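A single protein chain has been omitted; all remaining protein chains appear in their positions.
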Amino acid sequence: MANSRFEYVKQFERENFLLPDTYIVIRVDGKGFHKFSEKYEFEKPNDERALKVMNQAALKMMESFPDITVSYGDSDEYSFLLQKKCNLFERREMKLVSTFASHMSVYYMYAWNEEFPQKPLDPSRLPTFDARAVQYPSFQHVRDYFSWRQVDCHINNLYNTTFWNLVVKGGLTGQEAENRLIGTVSSDKNEILFKEFGINYNNEPEIYKKGTVMVRDYVSSHEEQELSKRQLQRLEKQRRKANISTLHVDIIKDGFWNERPWLE
Amino acid sequence: MANSRFEYVKQFERENFLLPDTYIVIRVDGKGFHKFSEKYEFEKPNDERALKVMNQAALKMMESFPDITVSYGDSDEYSFLLQKKCNLFERREMKLVSTFASHMSVYYMYAWNEEFPQKPLDPSRLPTFDARAVQYPSFQHVRDYFSWRQVDCHINNLYNTTFWNLVVKGGLTGQEAENRLIGTVSSDKNEILFKEFGINYNNEPEIYKKGTVMVRDYVSSHEEQELSKRQLQRLEKQRRKANISTLHVDIIKDGFWNERPWLE
Amino acid sequence: MANSRFEYVKQFERENFLLPDTYIVIRVDGKGFHKFSEKYEFEKPNDERALKVMNQAALKMMESFPDITVSYGDSDEYSFLLQKKCNLFERREMKLVSTFASHMSVYYMYAWNEEFPQKPLDPSRLPTFDARAVQYPSFQHVRDYFSWRQVDCHINNLYNTTFWNLVVKGGLTGQEAENRLIGTVSSDKNEILFKEFGINYNNEPEIYKKGTVMVRDYVSSHEEQELSKRQLQRLEKQRRKANISTLHVDIIKDGFWNERPWLE
Partner (left out) sequence: MANSRFEYVKQFERENFLLPDTYIVIRVDGKGFHKFSEKYEFEKPNDERALKVMNQAALKMMESFPDITVSYGDSDEYSFLLQKKCNLFERREMKLVSTFASHMSVYYMYAWNEEFPQKPLDPSRLPTFDARAVQYPSFQHVRDYFSWRQVDCHINNLYNTTFWNLVVKGGLTGQEAENRLIGTVSSDKNEILFKEFGINYNNEPEIYKKGTVMVRDYVSSHEEQELSKRQLQRLEKQRRKANISTLHVDIIKDGFWNERPWLE
């Protein structure tokens, strides 16, 4: 029922319903986290407690959205996999991305305030995230997506570890360290770390090298559109109660996935 | 440059670029604010300090995004108008809605913590918002959009004011008050308020009856895509420094808009 | 290079690139073919020669677009399956649907002129088609799509066969025949045909009961985006030369598909 002659403006609203029966990955990315990490003086190359804040926020996401089966993140980004039968917000893209960005932001802010009471957030530099949703037709694409992110984590972390050792322990300026690393491949960086700083990169903490994966324990999946309301509620309850594991392991090889066939 | 054989998964990303030279309204809506207001015991029908938190969050939005020329909000929603030449995030819809939802949420949370130190937020009930973007081809549509929202504010506020007086002062249960109001029109509600509770609705505070409009003072507008980087920076600086007025006035009639021709 | 200051209007063009690695079905539907069949006096319930015209047009489609692996049609509609690796028109939706609608229309018109030289087309009633593209993430969806269309063909043909026998042989008016069929199920219609008109529906020609499926013989499939130009040309040539079979068989059961594993 129209409440006024102005209500016609609603007709200009558009929705993009994501394709049914297709995996959805929503990735949130910190906005301006380079400056954020400078302002709040993150330890370099990795700030263990800041990562803990990210991971706590991601864990809250999984608790709030039982449709998320796996999450993976490192640095200032996190990817959330929605099972392919998921009907959250009727799969409306704007609703999904805006809601995920909103929740991630407040969960991060809450966890920050808990973790860093001595570093109160400044209103001019609060933690914010954008989000995007991507559709993948097959589970192989999903596997490749998470491999892509974990390779990226590895490449960035090896670079950052070498860069910051050159700066902090090696006394180079940022520009000098950057120049030193141009054209180097992984083995070169491993060698710099080992020969110049006595660091065996393989011994670095797994959380830095592999990132963090969170996975919900087994819950049977169903074609949700066909369930009764009561069945849906029971299923959601099961999902909410399922244990969530936080791991720092390889998700490129088959092992992780073979052990959890219900993710497919 | 591909960092790995997995990078092909990026090809599945899709962007919706909103139409150039078209007004964009982004509306953020509080998620589950009915329960939020119960949990944190908002005063009924209107909680002046909670509204202040919303308005402070919206003001921070206008300060952070100089492309916003006018904002209007009431209750748990706010609408932001982007000038039609705006090129923020290249007009990418997902980026716009996720970023706006994220910023609104953390600004709200920050303002809440300032305003209500004695009501700390519980992690199970943090303030979150979704967002949508709507395109309007002409300024008349924009005018009608804001009229629609202000009419809606009026209708809701008159209803809520009557409802809560019936409950709080009249001793009715919620269900009884609801039944009492079925089928009533505005004049009926005005009469109930006046005869039963001695309230002249016209004398209620303007912020409740009209909502809140924020408007940026004059800044010349330009076809941004044609400006040099330096000109763009100067323009953005001008916009950031422009004064922002916070008003509780009629935005349905022509007066407000005629006095600010640069909004078109 | 801009040819004039007006060229900016190109920026308003939008493209929808269909998801990679996803099956695409393009269905063309005759526009106003009810009136078309009246004007050109089609035989009822089925006009064998008009179906031949449709099938010839569809065969030309398969010859022109080697990316089509299977086609299925009946009455005034045809569905074309594009293999999931297909990169035709870079998977641009508007290009695909407009091109398919255009080709189908002129192929139909050409075939009509050949088949019915004594029934020249009137410019006020030419054969036109609209088209839509649908994306299916898995081959099971594709199977179900074709099953859906063949079930539809069966339901419509049984209805039409019974309806027209009631009218032509039974002497009922259209309205009377319609009323007679309200609430009847398949077995009722079979019985009417058998008892009143001595027709055993099972003996009706397969082309009417099953529709027409066209399938291209085996061509190895590849990730086209990764092929060299020369390889692509060779592949396309192979596809063009592959034999196309025209069948009137069941495509709901597994047999048809199991015999042609390359379709997946």
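Labels for the chains are A, B and C, by order of writing; each one numbers its residues from 1.
One rule holds in what follows: a residue touches a chain if its C-beta (ideal position, glycine included) is under 8 Å from a C-beta of that chain, and two chains touch if they have at least 3 such contacts.
It should be emphasised that the depicted structure is a prediction, and the values quoted were computed from it without experimental measurement.
Of the chains displayed, those contacted by the omitted chain across the entire assembly are A, B, C. Among the residues C:D47, C:D152 or C:E178, only C:D152 touches the chain that is left out of the figure.
Mapped onto chain B, the footprint of the missing chain covers residues 19, 21-22, 84, 135, 137-138, 141. What chain C contributes to its contact with the hidden chain is residues 3-4, 6-10, 12-14, 16, 28, 31, 60, 93-95, 97-107, 109-110, 121, 123, 126-136, 141, 144-145, 147-148, 151-152, 155. Within chain A, the residues in touch with the undisplayed chain are 11-12, 14, 17, 19-21.
Rule of thumb we're sticking to: only the chains that are shown with their structure count from here on.
Innermost chain of the displayed assembly, by C-alpha centre distance to the whole-protein C-alpha centre, is A. Mean C-alpha positions place chain B and chain C at a centre distance of 50 Å. The centroid of the Cα atoms in chain A and the matching centroid in chain C are 44 Å apart. We define each chain's centre as the mean of its Cα atoms; on that basis chain A and chain B are separated by 29 Å. Each of the following residues of chain B touches two or more other chains: 12, 14.
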